[in-house]
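Before I ask anything, here is the structure I am working with.
Removed: one protein chain of the complex. Kept in place: all other protein chains.
So, chain A:
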Amino acid sequence: MVQYNFKNITVVPNGKDFIDIILSRTQRQTPTVVHKGYAISRLRQFYMRKVKYTQTNYYDKLSTIIDEFPRLDDIHPFYGDLLHVLYNKDHYKLALGQINTARNLISKIAKDYVRLLKYGDSLYRCKCLKVAALGRMCTVIKRVAPSLAYLEQIRQHMARLPSIDPNTRTILICGYPNVGKSSFINKITRADVDVQPYAFTTKSLFVGHTDYKYLRYQVIDTPGILDRPFEDRNIIEMCSITALAHLRAAVLFFLDISGSCGYTIAQQAALFHSIKSLFMNKPLTIVCNKTDLQPLEGLSEEDMKLVMEMKAEAMKTVIGQGGEPTDDQGVLLTMSTLTEDGVIAVKNAACERLLDQRVEIKMKSKKINDCLNRFHVAIPKPRDQKERPPCIPQAVLEAKAKQAAEKEKRKTEKDLENENGGAGVYSASLKKNYILANDEWKEDVLPEILDGHNVYDFIDPDILQRLEELEQEEGLRQAEEVDDDFEMDGKELTPEEQQALAEIRKKKSLLIQQHRIKKSTAESRPIVPRKFDKDKQFTTRRMGRQLSALGLDPSKAIDRARSRSRGRKRERSPDNDGGDAMDMDVDTPNKRLRMRSRSRSRSVSRPPGEVVPGEGFRDSAQKVKAQKLAKKSSKKRNKDARRGEADRVIPTLKPKHLFSGKRSSGKTDRR
């Protein structure tokens, strides 16, 4: 049986949906293919299976419904009554009864038709029987559909009922509408009940939980009750009456002494007296709410009298529990939920009384003896009759007294905040308690960043001293700099020397350039020999110029050079020249002469483009043509950088730039 949690009831399907579910399941889970030609037993079996399967499904589903819905007589009377109040016991029972009959009917139908199917003689007959069986079952369900809908609604509502444990410590709040019950529960628990100025804002029971002395208490907020005869009460009021009647709880009866709920104290007192029978055996506390509007002392005579009557009634409950008969501390209390004045006191009083009552009851029950047997409090036996009270030194007592006094007098920061306008308006001064050398500095604002530096990085107690050192150093440095500047004017070159230097550099670079050209060409190309002097580099004029640039007199050197090249005149010079000339004479006089004259005459006489006939050609024209043809044939080869006809070398077989890359459009077949 479900205790107090109705959330686990399975969903009750709609009538139509129910039928659809079952029938589609039958179609899916049983074999579907059957032919005329099968054996008759097979046909019968086929259709019987379908009927039985459908019946089983219906039976299962309806059984779950019947089992899961609570039976009102088997659950706690509080829930029984609550469900009765909400859903009408009879209607509920009827619905469940109908489901039960439906279940039985379906079973009967299935049994009958299975019996008939046993004697079916053809496929068609069996099929008709099966159709009839399923049809009748579905009709039964269709007839029961309204009950199913009703049960579904109940289920949804039940799932939302507050989970109240009827056996644990509970505090019940009751009273007229609009007296402040929901505000109270909002204050002491985390429940968030609607609080509105109109009556009957709370329409059902609400549960909150609160703690007291390490125990958890349920606090139940009820809808307001009006003073009416029992029979005229509506469902909402009945909820609260039910709760009052069945739950073993401490009751807080709320009284609005300011009358702002719209009902006078007399009316509220009348209500109290009409339901006081429900307060039997429950620790009752009268709570006067809304004291901020009307303090208890300011009540009129009659009202005071009424309140005292109620208190007297409440006292009776105290006495009835076997508690202290003269303890009226927790019986009549005042509070204001708006200013939160006395709220905690009320809660504590109610919890305390409930706890006492429960402990009393437990002590009186039989079970307690088992527990009592298990503990034993050891009390040491006194050695002698000497009194030994606890020893507290005087200083400690004084300090404690002083602390207590201080605590009352000290002004907390929170008080300060409240004085100066509250949380949003006042911001506490955090610098108040700083310990500084000079108290004037407390409110100083220190810049954190200056000129792109963090000021904190520079703070140093010796900073002045170091700064002085730095300044001295800087002074010294500046003096040195001035000295350095003077030394800088050193030697300088005169303009003539600069000119000479420029010339030297120019000549050097020229030499280097020429050398580079020579070096690069000499390895790969034949060099033109000196005698075919194309650039006219080796003329005497040039030599003369260069020598005079060096500062020497070139005339003698020019003469000598010229005399040597022009066919020799025998100059009888007295110096080394004669010696050399003699040597030359001795070796090869004639040969030299002949070579010189012939080569000179030959090179001068023929123009460069002339082709001499010979070598097998008829005349110059033919030879020219032959030369042209030879040139033409080799021109292409030269352009391909081939050394000759037979040169078929491919330097790179697959140059990357010809074989790689994508086309933006088109194929890459040809490159």
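Observations on the structure shown:
FYI, a contact is a pair of C-beta atoms (placed from the backbone, for glycine too) under 8 Å apart; a residue touches a chain by one contact, two chains touch by 3 or more; residues count from 1.
Keep this in mind: contacts and distances are computed from a predicted model.
Entry comment: the absent subunit's protein name, as recorded by UniProt, is "TRASH domain-containing protein", drawn from "Large ribosomal subunit protein uL22m", "Proteasome subunit beta", "TRASH domain-containing protein" or "dolichyl-diphosphooligosaccharide--protein glycotransferase".
The chain not shown here is touched by just one of A:Asn438, A:Ser524, A:Thr652 or A:Ser665, and that residue is A:Asn438.
Summary of contacts with the chain left out: across A:Leu501, A:Val528 or A:Ala630, the touching residue is A:Leu501. Within the full complex, the residue among A:Arg190, A:Lys491, A:Lys632 or A:Arg670 touching the omitted chain is A:Lys491.
Here one chain is not drawn; of A:Glu302, A:Glu413 or A:Glu471, the residue touching it is A:Glu471. What chain A contributes to its contact with the hidden chain is residues 434-438, 441, 444, 446-461, 463-464, 466-467, 470-471, 473-474, 477, 481, 488, 490-494, 496-497, 499-501, 503-505, 507-508, 547-553.
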